[in-house]
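The complex appears here without one of its protein chains, the remainder shown in place.
By written order: A and B. Residues from 1 in each chain.
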Amino acid sequence: MKQHLITDIKTNKNILGCYFMTVQNLGKFAKQIYLKGRNEMEKTGNPIMKAHSSEVEPEMFRVLTPDGEIIETIDGKIDKSLMLKMYESMLLLRTFDRKSINLQRQGRIGTYAPFEGQEASQAGSALALAAGDWMFPTYRDHGAAIIHGQELYRVFLYWMAHFDGSICPEGKRLLPPSVPIATQMLHAVGTAWASKIKGEKNVSIAYFGDGATSEGDFHEALNFAGVYKTPTIFFCQNNGYAISVPFEKQSASKTISQRAAAYDIHGVRVDGNDIFAVWMTVKEAVERALKGEGPTLIEAITFRYGAHTTADNPNIYRDQDEISTFWRENRDPITRLRKYLNKEGHWNEEQEELVLKQFNELIDAHLKKAEGYPKSDPLEMFNHVYAEESWHLKEQKQELNQFLKKGGKK
Amino acid sequence: MEVGTTIFTIQEENDVSVPDTGISEEENQVGQSGDVKVNPEHITTKQHHQAVRALATPFVRQMAREMKIDIEKVKGSGPAGRITESDLKQFKENNSFTRENAKQHDDKTVQEMAPMKDAVLAKGLENEREERIPLKGIRKKIAEHMVKSVSTIPHVTHVDELEMDRLKEFKNQLKVYSDDKDIKLTFLPFFIKAIVIALKEFKTLNASLDERTNEIILKNYYHIGIATNTTEGLIVPVIKHADQKTIFQLADEIRQLAAKAREGKLSIDQITGSTFTISNVGPIGGCTRPRSLTIRKRPY
Partner (left out) sequence: MMGKNLTMLQAITEALDQMLGNDDRVMILGEDIGVNGGVFRSTEGLYEKYGNDRVVDTPLAESGIIGSAIGLALNGMLPIVEIQFLAFIYPGFEQLVSHAARMRYRTRGQFGVPLVIRTPYGAGIRGPELHSESVETFFAHTPGLKVVAPSNPYDAKGLLISALEDPDPVIFWNRLNCIGLLRKKFPTKCTEYQSVKQKWSRRKRSDHFCMGAMLREALNATKKIEAEKGWKCEVVDLRTLYPLDRDTIVQSIKKTGRALIVHEAHKTAGLGAEIISIINDEALIYLKAPIKRVTGFDVPVPPFTIEDHYLPTVDRVKQGIVETISF
């Protein structure tokens, strides 16, 4: 039925239609939705933000339209230097992401999880944090981690499967990417709780996706944070798909942010491709948290242009070209900020070229560092299992060492 | 019944054919002394063969090592013949007793046991004597073959007795002629003749099974294998076309083949292709013994 719908929509040249598609929607219904969306787009110049779920786009907070227009006041909040920092951050992340995919294709790094399209969500949220705030990213949030202070070569090392890829800079509170979905949200509750107990002015932010909102830990985290009013920011990047499963199959909830109401915590739905809106939303959440007003659940609507990982083929589960093209052309986070900056005279082609050149050089330098980084010693696997090495690990380490010394091979 | 099944056995003291089987007969050889020449290289004197390896806990084994006792020589008094700590102690006591007597032991025996004389003396136990010979070569093949045969082919054993007086009388009558031809006439050629006659009547006894095609192959030729003991173990030389040979011819051929078998000079052709095998426990007495059947890689 889904396939049928796509055909139906395609023959109607219904680009938007594919985002409204649900298994339940029949062609006729999809067409109605499409027309509704097109009308709205024609009316407001903004396409419905609907990559994801219900037919009627719920409200969301937006500051910068896709056309580069400011529709909320940013005075006293976002100045020129911050805007440029935001722009350059997104540019750096995109360059890094594309480079990483190439490196994976060349076999120089392992399986990689790209985030292109989500730069505003990741950079915007990370830029709103203080240096001492706790960050709990997932495997797709190295963009946020980089902005929060993770070094590029360490990110490369992580995807090269080097132990030292999970280490963060000294003094940072940046945890390694969480692989089990939603589990890290509870850690962010715990660290924030401890901050609160100790009277430290820090928040904890947990990153997760729309799929994570089905996990028990998501609910337990929101609930715990609500009960103890922890200074936690739950930052959900709703990119519409948990690998292949669209959000409408994930939940009957219209939005993710509405779940906040159930736990009586603050919830915000924000345009995740609008870095101004993301930054302002997170900033406000930080302020609320530090005032003792508790956690915030933020749902940032965004889209990953590429595959789930380099091992994934999105053509199997969505009309990849069409949907990606739509988002790139109509909703790209970098494009819209560039439009605004160009209009304001804050940015031009020469600057762009110069910065891109610098970024490429920077990334290459870090890649070189990562590739030249001392390889993991096999014996390193025995370290850090416990603070103090126990007898059995000592012996097993010795056993492997002896084996290697005698010329034993893996 | 299948090829190789015992139909009857022959009892006579000086028959040419000697017992088959791989292992247990050696014990008899040793017991017989004199007649049977024992090759010291191949000697096996298994005094107690109820277990392949002594049963003992790791602790008792370690204790034996420390006491310099070969645990394989110790008789176990524990459950299932397990060797206990006290067995070791007992053994140690006996050991020192026999060691003193060892010097007076029969020289001839010692000489026969020359290759392992030292070991035997060191062990110092004449009544617990044993030694080890690696299981390899023909002996190993025989062992494997027999195990495989017994485990893969359903075996049937039928035992019967028959009145031999008239045959004996007939044999004595023929002795005049055989002596003339310098042929040592035994009962075996008569049995070969009798078997061939029987096989012609009961064709399925002169047959083999082709497992590949699930066909029984009935054979209209009669190649009779004669199980022959050699120092290397059991060899089965084959008398081809036994149905076309006379009693004297058969007797002569048996003698030649048996001699060649002992000298190890048989050709492949002379030990393959039997359609029926006779073995004879006559020389060692007894009535019957279970037999194992032959597995052939392909039907003849």
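Everything that follows uses one rule, which is that contacts are C-beta pairs under 8 Å (C-beta built on N, C-alpha and C of every residue); 3 or more make two chains touch, one makes a residue touch a chain.
Bear in mind that the values here come from a model prediction, so they are computed numbers and not experimental data.
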Candidate in contact with the missing chain, chosen from B:Arg61, B:Lys219 or B:Arg255: B:Arg61
Contact with the hidden chain (one of A:Gln104, A:Ser204 or A:Thr296): A:Ser204
Identified contact with the non-displayed chain, of A:Leu84, A:Ile101 or A:Ile167: A:Ile167
Candidates A:Asp217, A:Asp271, A:Glu299 or A:Asp319 - the one touching the absent chain: A:Asp217
For chain A, the residues touching the chain missing from this view: 134, 163-164, 166-168, 173, 175-176, 178-180, 183-195, 197-198, 204, 216-217, 220-221, 223-224, 227, 383-388, 390-392
Contacts of chain B with the absent chain, listed as residue ranges: 57-62
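Basically, only the chains that are shown with their structure count from here on.
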CA centroid of chain A to CA centroid of chain B, Å: 83
